[in-house]
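This is the structure I want to talk about, given as structure tokens.
All protein chains but one are shown in place.
After this line comes subunit A, so read on.
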């Protein structure tokens, strides 16, 4: 049996310990456009945010715990915080994580896209033709770089007991 691929449980535990209760903060800006006749005014307005802002001396968000955090492609709730709505990864100048974690994050996000875990955060032209239609999984985040062609001997022997596609026989068997 394969050990479970992702382990969000220790990560979640560690993070909930660190969590501090905060009141609604105003630390995010938003551009508001206002058209009045011929003139358009663009104003920067402060927004309500639940989390405090990042200070320049803060450590990266994925390296603060004592246990080493190894992101996996199944940690969907972590990955989607670092993503744009179209499924791309935010630059680390905005999110403030270190370079190694950023590279790991990008690999995990790509694997999650390939595994189809973000159906709401993809672009419509994402290629899912041919072999990409079928479900796949990943052992770790580097496994897409070790590609080998595996040869197997196919067997002619096959028992087709039940129709595997839509057919008249299948429709006859099916209770209607």
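FYI, a residue touches a chain if its C-beta (ideal position, glycine included) is under 8 Å from a C-beta of that chain, and two chains touch if they have at least 3 such contacts; residues count from 1.
The definition used in the following text is that contacts and distances are computed from a predicted model.
Asker: Given the options "Cytoplasmic tRNA 2-thiolation protein 1", "39S ribosomal protein L13, mitochondrial", "Replication factor C subunit 3" or "Translation machinery-associated protein", which would UniProt use as the protein name of the unshown chain?
Answerer: The record names the chain that does not appear here as "39S ribosomal protein L13, mitochondrial".
Asker: Touching the hidden chain in the full complex, which residues of subunit A are there? Just list them.
Answerer: Residues 1-2, 4-6, 12, 15-16, 18-19, 27-31, 44, 47, 49-54, 56, 58, 61-62, 73-74, 76-78, 80-82, 84-86, 88, 90, 94-96, 115-121, 130-131, 133-139, 143-144, 147-162, 164-165, 173-175 of subunit A touch the chain that is not shown.
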